[in-house]
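The complex appears here minus one protein chain, its other protein chains still in place.
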Amino acid sequence: MKIQIKAFAAIREVLGASELELELVEGARVQDALEALSAEHPALREIPCGFGIAHEYVGPDHPLKDEDELALLPPVGGG
Amino acid sequence: MKIQIKAFAAIREVLGASELELELVEGARVQDALEALSAEHPALREIPCGFGIAHEYVGPDHPLKDEDELALLPPVGGG
Amino acid sequence: MAEFRLTDEAIDVPALRREIELSGQGAIVTFEGVVRDTFEGRRVVRLEYEAYPPMATKQMDRLFCEVEERFGVERLLVVHRLGLVPEGEAAIAILAASPHRREAFGAAAYTIDRIKEILPVWKKEHYEDGEVWVESSGVRRATGPGDAPLDGAD
Partner (left out) sequence: MAEFRLTDEAIDVPALRREIELSGQGAIVTFEGVVRDTFEGRRVVRLEYEAYPPMATKQMDRLFCEVEERFGVERLLVVHRLGLVPEGEAAIAILAASPHRREAFGAAAYTIDRIKEILPVWKKEHYEDGEVWVESSGVRRATGPGDAPLDGAD
């Protein structure tokens, strides 16, 4: 399956892109997407990462499905 | 001795004046001034009364001296 | 800088906000107490405040010291309106500035709490059929000949 990655702030900088597509095996979870990206971008492991799907926070075990948009959210700093 | 009374809000209305002079015996305390006024204006007894001298709160036992200005302060309602 | 003022005119909060704006202050908390035009369904036709100004100033100076001790906040502006205050306008504005938000919130909330206890200022509500002094506790006290005392929580 294919998912869309949306990356913000420090994670966007490490990935070098704010959006990218990721191919994953069926049954992959959020954590698997992060692992796949970290393999290519080891600096990603340095940054605590939260996850959003459909604009809600989800955990690393959240199952992914085809065409999901997964947001990678470093620690926030607004306000 | 003679003291000046300053009256505010509900107490001013009961006394019918915002300032008046009061003659008291030597050694009189704040409570004595209130008693003297209450004898003449019984409605004064209905109103909880705080006291100020030299712009500080004082208690009913506070001693008075000649030419003191005694403020009679009903419960406040600012803010 | 901590300053207290009494005024007969509408409180200009944006102007106060510009006064308090100085670099290094990360958090600014503003409290406004706005006068309401009804009390338990009765329409307040006129609302006015009176004060004992020199005592108010002295008590506020002490309160500013308390606030600085408790919250480390030195940047406070407090303005209380006197005389007639139309419905919808502020009777009081408190601005507290601090590098950190908790202290600014704490200072502003503590200041209004203490003001309601100690500031020698009194509020009178005029209704169509009488008038009452409104105490911070919410007690309504009538002194006029035709007025029955009212009680109610504010």
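Order of writing sets the labels: A, B and C. Residues in every chain begin at 1.
Methods note: a contact is a pair of C-beta atoms (placed from the backbone, for glycine too) under 8 Å apart; a residue touches a chain by one contact, two chains touch by 3 or more.
Predicted, not measured: the structure shown is a model, and the values here were computed from it.
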Where the missing chain makes contact, among the chains that are shown: A, C
Residue of C:Thr30, C:Thr57 or C:Ser137 touching the missing chain in the full complex: C:Thr30
Where the unshown chain meets chain C, residue by residue: 13-14, 17, 21, 23-38, 87-88, 99, 101-102, 104-105, 108-109, 112
Touch residues of chain A, complete complex, unshown partner: 6, 8-10, 13-14, 43, 47, 52, 55-57, 71, 73-79
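The criterion applied here is as follows: only the chains that are shown with their structure count from here on.
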Centroid distance [mean C-alpha coordinates] between chain C and chain A, Å: 50
Geometric centre distance via CA averages, chain B-chain A, whole Å: 73
Shared interface positions of chain C, touching two or more other chains: none
